[in-house]
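In what follows, a structure is listed as C-alpha cells, so that the remarks can point back to it.
Every protein chain but one is kept in place in this view of the complex.
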Amino acid sequence: MSLLSVRDLVVKFAMRHQTLTALDQISFELAQGERLGIVGESGAGKSITGFAILNLLSQPGFIAGGKIMFDGKDMASLSAEEMRLIRGDRIAMIFQDPMVTLNPVLTIGEQMVETLQAHRKISRRDAEKIAIVKLREVYIPAPEERLSQYPHELSGGMRQRIIIAIALLLDPQLIIADEPTTALDVTIQADIMELLLELCTNNKVSLILITHDLGVVSQMTERTLVMYAGKIIESGKTREIVNDPQHPYTQGLINALPQQTVPGQQLKQIPGNMPGLGSLPSGCAFHPRCDFATDVCKKTAPEFVSFADVKVACHEVARLHQTKEAEAKDG
Amino acid sequence: MSTLPLSRWARFKASNLVYDFFHNKVAMFSFMIFVVFVVATIFAPLIAPFDPYDPLQINIMNSELPPSWQAGSDPQFVLGTDDQGRDLWSAILYGTRISLIIGICAVALQAFLGISIGLIAGYVGGRTDSILMRIADIQLSFSTLMVAIIVLAVTKALFGTQSFNEYALFMLVLVIGIAEWPQYARTVRATVLAEKKKEYVDAAKVLGFGPLRIMLRHILPNSVSPIFVISTVQVANAIISEASLSFLGLGMPVSQPSLGSLIASGQAYIFSGSWWMTAIPGFFLVLLVLVINLLGDWLRDVLNPKLYKG
Partner (left out) sequence: MFAYLVKRIFQAAAVMFVISIISFAIQDNLGDPLRELVGQSVSEETRNELREEMGLNDSFIVQYTRFAKKALHGDLGTSYFFKEPALTVILKKLPATLELVLGASIIIIGLSIPLGVYTAIKPNAFVSKAIMSLSIIGISIPVFLTAILMIYFFAVELRLLPSFGRGDVVHVFGYWKTNFATWDGLKHIFMPSVALASIMLPLFIRLIRSEMMETLQSDYVRYAWAKGLKAKRIWFLHALKNTMLPVITVGGVQIGTMVAYTILTETVFQWPGMGFMFLEAVNRVDTPLIVAYLIIVGFIFVVTNTLVDLLYGLVNPTVKLARMGA
C-alpha cells in the first residue's frame, strides 16, 4: 500500500472577480521510502501541490476537489487538531528560502524545542538533547552553542541544515522539500542535496522534492512528475524521463540543462513564458510554445497515454505511438 | 479593427478602481457626501442665509437659540444660534469652507515639499540622500500637533492676539503643511530607487533626457497611487489638527470661525444644556473627516500601494 495517494486533486484561487484553477486533476502515488521529484517552471503549481497535501494553502487558495490519502487516512476527514498532529510529525516540510523560514526573533533552540513539545510530552532539557543529536546528524559544528543563537547569526547554508534537522526531529514518514537549495549559494547546493539524500535513504523517509532542475531530480529521485500550468504532463520513472523524454515540454527542459550544452553555445531555452492562471490557452496549455503543435492541440486538452512506465499527456506523442503500434502490427 | 491605444479616460473607466467604486456602497456613499461638502462650501455665500463675518447681521438678542425642531426656537435659524447670536447653519457652512481650505492647502504644501525632497533624495542619492532622510527621521520623531502648538503659541505670544488672528489661516497652512512632508518624501524616494534600476530610465538617460524630465515623465507617474492614498489620509489628519489648534485658541479666531473654533466657543454652554452649539458643528466635523477616512481606506484597499512604513 502506498504511503501517500493523491487522486484528482483540484486547487482553486478565489480572486476578487473570478475563480482561477491552480491545480487541475493532479494524481500520483508515493510508496514508503520512495523519492519523488516534481518538476516544472515557477508557476506550474509544484509548491501549491506540496502545501495542498498539508492543507496549508494560503488565502485565497482552497482545495476544490480530489482526495488525499496519507497512511490510510483521508486527509479531508481529519479535524484541525488531527491535521496539526500530522504536520511536522508524520509529514515534515523544508521551505525554499532559509533566510525567511526561521522566525527571526526566536532562538534556534526555541524553534527546535517547540516542535518537539508540540507533538510529544517532553521536558525542555530532553528536547534540547534530541535537538543536539539531530544538529549533529546534519553536520552542524558546535551544536550546543547553536541553540542559543538567533537565525540572523547563521549563514544561509547553516540555516537550511538546521531546517533539515528540524524536519528530522520527529522521525517523519515523509519530507516535502520545496526547492530547498534555490535560495542558496551554488557552491553549497550540492552539499545540501547530498545531505538530504543521505538522510532519506538512511532513515527510509519518503521524499517529495519540488524543483525546477531536472538535473537535481535525476540524482535524487526514483520517480518524477513534470508539471505545466497546473497539470501533470508527464510522469514515470526518473531514469526514463531523463533519458527518453516524451513530452515536447520535458524535452525542452532537458535540452535547456547546462550539461546538454556545448561550452560557448547559448543555452537552449524553451521560447516564451508559462501562461498565467488567468490567461490559460485553450486545448493543450503548452501549444503556443510547442514546435509540434497542431490544430488538435489548440482545441482539445490531451488525455494521458501510458506505455512502459511512463504516462504522457500529448496529442503528438499519442499519434506517434499509434503509428508505431500500427507499423509493428503491419510489420 | 484598428488597435489604437486606449485613451487615458477609457483606460481609467475600465480600471479596477472604477469597477470597485461602483461595487462598493461605502465608497460611493462617502464620495457623495464629500462632493456635497465641497459643493456646499464652494457656494457657501449663496447657500448661507446669513453672512457670519458681518457683525451687522449678528444680534446678541438672538444668542443661544436652539435648533428649529426644539421648543423656544426661531424658524429663521434652522440649526439655532451660537453665544453671539450668529446663525449656526451659516457659520458651519463658512467654517467647513475654512477647514477644507486649510486641510487641502496644507496637504498640497506637504505633498509639494515631500515629493520634491523625495525625488531629489532618491535621484541624487549618496550623501544628499542620507542627510535628507536623517532630517526626515528627526522631523517624524516629533509630533506634528506638538510642534504646531508650540510654534503657534510662541508666535501668538510674540505678535499679540490681534495680528496673529489676521494671519491665522496662513499660519495654520504653513505649520501643518511643513510638518508632515517626510511621509511623502520616503514613499517617493522608495519609488525612485525602485524605478531607477529599471531599463527605461537608463534608456531615457542614453537618449539624453535631463534628470528633471526623467523624474517628471517617467518616475513620478509610478508614485501616483501611494501619493493619492497618503494625501487622502493626510487631509483628514490636517482637518483634525486645524480643529484642535483652533479649539485651543491657536487657530482661527471667533470672528472668522472654523469648525474647531465654533466647537470651542460652544463648549462652555454644554453645562447649561445648550448642546447644539458644540454638537452640531462637531457632527459636521466628524462627518467630513469620517468620509475622507473611509475614502482613504477604500483607496488603500483597491490601489494597495507600497507605503513606506516607519
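Letters A and B mark the chains as written, and numbering starts fresh at 1 in each.
As a working rule, a residue touches a chain if its C-beta (ideal position, glycine included) is under 8 Å from a C-beta of that chain, and two chains touch if they have at least 3 such contacts.
Keep in mind that this is a model prediction, so the values were computed, not measured.
Only one of the listed residues, B:N24, B:Q57 or B:S244, touches the absent chain: B:S244.
Only one of A:M75, A:L102 or A:I140 touches the chain withheld from this view, namely A:L102.
Of the listed residues A:I26, A:A52, A:I166 or A:I210, the one in contact with the hidden chain in the full complex is A:I166. Across the interface with the omitted chain, subunit A contributes residues 54, 56, 58, 84-89, 92-93, 95, 97, 100-107, 114-115, 118-119, 150, 152, 166.
Within the complete assembly, residues 138, 140-146, 149-150, 153-154, 156-158, 236, 240, 243-244, 247-249, 260, 263, 267, 270-271, 273, 275, 278-279, 282, 285-286, 289-290, 293-294, 297, 309-310 of subunit B touch the chain that is not shown.
The criterion applied here is as follows: only the chains that are shown with their structure count from here on.
Centres computed as Cα averages put subunit A at a distance of 52 Å from subunit B.
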